[in-house]
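With one protein chain held back, the other chains of the complex are shown just where they sit.
We call the chains A, B and C, going by the order they appear; numbering starts again at 1 in every chain.
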Amino acid sequence: MLMFLDDYSEGAHPALLEALVAGNGGQELGYGKDQYSRLATARIAAQVGRDCEVHLLVGGTQTNLTCLGAFLRSHEGVIAAQTAHINVHETGAIEATGHRIVQIPTPTGKLDPGLVDQALAQHEDEHSVRPAGIFLAQATEVGGVYTGEELGALCAHAHARGLWVYVDGARLAPALAALGARLDLVVACGVDAFFVGGTKNGALCGEAVVLVNDGLRRDFRYHMKQRGALLAKGRLLGIQFARLFDGDDLWYRLGAQANAAAARLARGLSGCGVPPRAAEANQVFVELPDDAATRLATAVRFHVWSHGERGTVIRLVCSWATDEATVDRLIDEVRGALAASTGTATPPGEVRETGGTARAGSGA
Amino acid sequence: MLMFLDDYSEGAHPALLEALVAGNGGQELGYGKDQYSRLATARIAAQVGRDCEVHLLVGGTQTNLTCLGAFLRSHEGVIAAQTAHINVHETGAIEATGHRIVQIPTPTGKLDPGLVDQALAQHEDEHSVRPAGIFLAQATEVGGVYTGEELGALCAHAHARGLWVYVDGARLAPALAALGARLDLVVACGVDAFFVGGTKNGALCGEAVVLVNDGLRRDFRYHMKQRGALLAKGRLLGIQFARLFDGDDLWYRLGAQANAAAARLARGLSGCGVPPRAAEANQVFVELPDDAATRLATAVRFHVWSHGERGTVIRLVCSWATDEATVDRLIDEVRGALAASTGTATPPGEVRETGGTARAGSGA
Amino acid sequence: MLMFLDDYSEGAHPALLEALVAGNGGQELGYGKDQYSRLATARIAAQVGRDCEVHLLVGGTQTNLTCLGAFLRSHEGVIAAQTAHINVHETGAIEATGHRIVQIPTPTGKLDPGLVDQALAQHEDEHSVRPAGIFLAQATEVGGVYTGEELGALCAHAHARGLWVYVDGARLAPALAALGARLDLVVACGVDAFFVGGTKNGALCGEAVVLVNDGLRRDFRYHMKQRGALLAKGRLLGIQFARLFDGDDLWYRLGAQANAAAARLARGLSGCGVPPRAAEANQVFVELPDDAATRLATAVRFHVWSHGERGTVIRLVCSWATDEATVDRLIDEVRGALAASTGTATPPGEVRETGGTARAGSGA
Partner (left out) sequence: MLMFLDDYSEGAHPALLEALVAGNGGQELGYGKDQYSRLATARIAAQVGRDCEVHLLVGGTQTNLTCLGAFLRSHEGVIAAQTAHINVHETGAIEATGHRIVQIPTPTGKLDPGLVDQALAQHEDEHSVRPAGIFLAQATEVGGVYTGEELGALCAHAHARGLWVYVDGARLAPALAALGARLDLVVACGVDAFFVGGTKNGALCGEAVVLVNDGLRRDFRYHMKQRGALLAKGRLLGIQFARLFDGDDLWYRLGAQANAAAARLARGLSGCGVPPRAAEANQVFVELPDDAATRLATAVRFHVWSHGERGTVIRLVCSWATDEATVDRLIDEVRGALAASTGTATPPGEVRETGGTARAGSGA
């Protein structure tokens, strides 16, 4: 069965596994003070090209809750798109640290200055939380990529209103590949803190937090430890990130590979008559007639994203490990499902379930 | 200056103050074990007419956070209308106890079975919080009153899905007056827990929590103490509630008085050509041309609720203490403001502020 | 039955009740923006004699959790004596805001620079919380009063180590009476924030927070609202504190009255051959043979504090309302209980319960 569920279905990129084997011997200090972690954070800082602090954590939700829990005072909230990962797929992790997410409906999954001002207008006194910062994902949870201009404008607007900007970079490598840019772009746009995603870009696990804004750095290792995010054998993270940011630009290249597969898939879907909604990086969202989606689910694992007016929107995710042949097989399956479809949407009220497998693992 | 900001601008009803004076002497046990608190909770339980536990707390936000914090386990969330008080006017108090509010947009400010099912459909596995219960306010935050049928259907639906129903009764007295009902109705509808509002219905302070569902009662006094809601001199609450639920139905009568004033106001507004949107209990929402609202704000204090397509929606609240003459003066002011109005809405983009006074005290 | 359980068994001082009656009419803004709250906070600020912010809250646990929750970042803890009220009698209220109390065993219930340094020595890196401030109660929970010298030395020491000092002033009036001092002393000693206790000194309810340190003031009303501590009808608090700090020094005089009663009691106990352990303000702790304590409990309500080597330590609390005749009756009861006692301690291992009544209301 084909699997386009997500970008963490594979193991590690072989080069990382080799590095783990090579670095397994010898004793190291714990909790991120090992030589590999020091090397990795130095390499990332060099890529950022600006004074910053870099810390290595294990996973995305952990990183988001540790960062936002560290940045926010108890009466403060964070502004985020309604579709934000922290708002829909993290089981109230931010709220469990005591903080409210100020949700904003967005047309595209992206925030912009006008949307931020709407949120601020509804939070003018002590009867609401004080918005202190902005959360966004680059690439977004619904497939888009902020351009440098968009991100720069948003950061400038935020700073003018006393807000910081934090970027969830779980899919930062594909996003930067899409922009033809590198880590320094993120900081050049004015982002105050972000993370460099490893899990979805070749690592077994790992997200590297980059704290640029001096005001957000204070005592960050305390917050890591308090949230259970200070890994005892830090070398597991250090070795992987040191390898990803070694001289051969592996981290960047893996992002580009994922995008190339997604682009091939998008072209194929258009060729089938179902052009995808958004495929700016490595996630492809496409709407199929309900019966075609149901049929496709018998051969391919994917997430059902939503039920639209005319059919089912599904998400197909490519990774660095998705090869061309697999993409082409998927396109064949879609073509077959469409050919057998009556093309009509299931009438509202009827069940439109696409099978248990299609929904497995909804972490997104 | 007239003041229609809210229903807590007055002091206590004189009968309550008299009772406080009468009960001031002598020593009593602390923390709600005094004779007056025992009497008050017994009287309320008698009105409820069903096995229950009754506890006296000080204010509405305190009561909501203490109850929901007690009812919810850490991974659980509470379903509420987007307009719910806990969602918009309590400064993230629920989130500060670690819990997410599952917000539902509603057409009217009321929840119903279909809306609940929508929320549940988006919370199917461990990547979202588990909805455990429903929060609603009776009367609602936007002026409506759930009928017994509506509330009964919602509770039945909730129970069938394993959810409890909790009712914020800050304005329960006007709501029950509107329905011609008494406290026993709330329980007959299936509500699992609710509070009997005192602050907005004649008391200096005080909300009486009624725990009906046995599963929600456990160790409630621990939760009260932990949240700072166990008043040392419990007699302050006990005396007031004992008086409100003395033989003369004072609590019920005050709710009816507030409604009568609101009804008079609604009729007057209709007479001016601006029929209010909703005035089922003691809150009146009416849309005025922007310049009329601005002008009115020079003579009357009120809350600007929202800016609509054709003008400004303002909220005018009546209480047990609002007399007919004051209502009539307000109607005169509205008539005058309308007469001087050009009747056109301010073009979007221009500032439509109605003056500092109009927004003071946005606790709602 | 005599009752020496605590200093919140009485109602309000009559002068406060009169003020409440006098100020009951008319409409006022909610949430502490009423004229009485403004007057009260101005009067308290004048007594403090230094630039500061004053806020009115309802009760002691509420005040402690609101203040400490506001002052601490998530990875920070507060240093307190093991006997501190927040550590033993507040049901984990501070922990429920996410913060650890760094407990220090003390010989006397008081903190001093050496004890603070002990705590700091055990908190040197990110594997422990970062101590950010110090909590202490004046008078202490075990009957002592910090002298101006003690408090000044502690504050200077704390500040040199980057710690703020917060004082629980539930019994500040008796403490200042014992020192012959006024509110300005607290600030002169260097305290960063404290509260002026009303509940235990003549009010029906109410504690006035004084924020001196500018770094601790930020957005305090947000924290109040979030914790359910922003009273809708703020006049209830404003009127009482305005009266307590009116020209006749009522707040100070009530503290002195409580102390005078306690001093009379201490002299009487010494006359009975059982000199109290500490009676520097209005709490008297005395050790009685176990059987004497048990016998006394049939006639007097009090708290059993601990079981010592030679008997039972009980706490007897006087208030502004404790008159001389009642004190003398208590002394007679003690004398009688001692006369009937065999004078021997119950052997360890046997039950030494002094009756249900003796333990009622352990809020302390």
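The definition used in the following text is that contacts are C-beta pairs under 8 Å (C-beta built on N, C-alpha and C of every residue); 3 or more make two chains touch, one makes a residue touch a chain.
This structure is a prediction, so every number in the text was calculated from the model and none was measured.
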item	value
Which of C:47, C:62 or C:103 contacts the chain that the document leaves out	C:103
Contacting the left-out chain in the complete assembly, out of B:11, B:69, B:144 or B:289	B:69
Contact residue for the chain not shown (choose from A:73, A:127, A:171 or A:225)	A:225
Identified contact with the non-displayed chain, of A:66, A:103 or A:140	A:66
Where the unshown chain meets chain B, residue by residue	69-70, 73-75, 97-98, 126-127, 129-130, 219, 221-226, 230
Touch list for chain C against the chain that is not drawn	74-75, 77, 88-92, 95-100, 103, 122, 124-129, 359, 362-364
Positions on chain A contacted by the hidden chain, ascending	3, 5-6, 8-12, 14, 17, 20-21, 23-31, 33, 58-66, 90-93, 96-97, 199-200, 204-205, 222, 225-233, 235-236, 360-361, 363
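What we mean here is this: only the chains that are shown with their structure count from here on.
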item	value
Most widely separated chain from chain B, with each centre as the mean of CA atoms	A
Gap in Å, rounded to a whole number, between the CA centres of chain B and chain A	41
Centroid distance [mean C-alpha coordinates] between chain C and chain A, Å	51
Between chain C and chain B, distance of the C-alpha-averaged centres to the nearest whole Å	34
Residues of chain A whose C-beta touches two or more other chains	74-75, 97-98, 126-127, 129
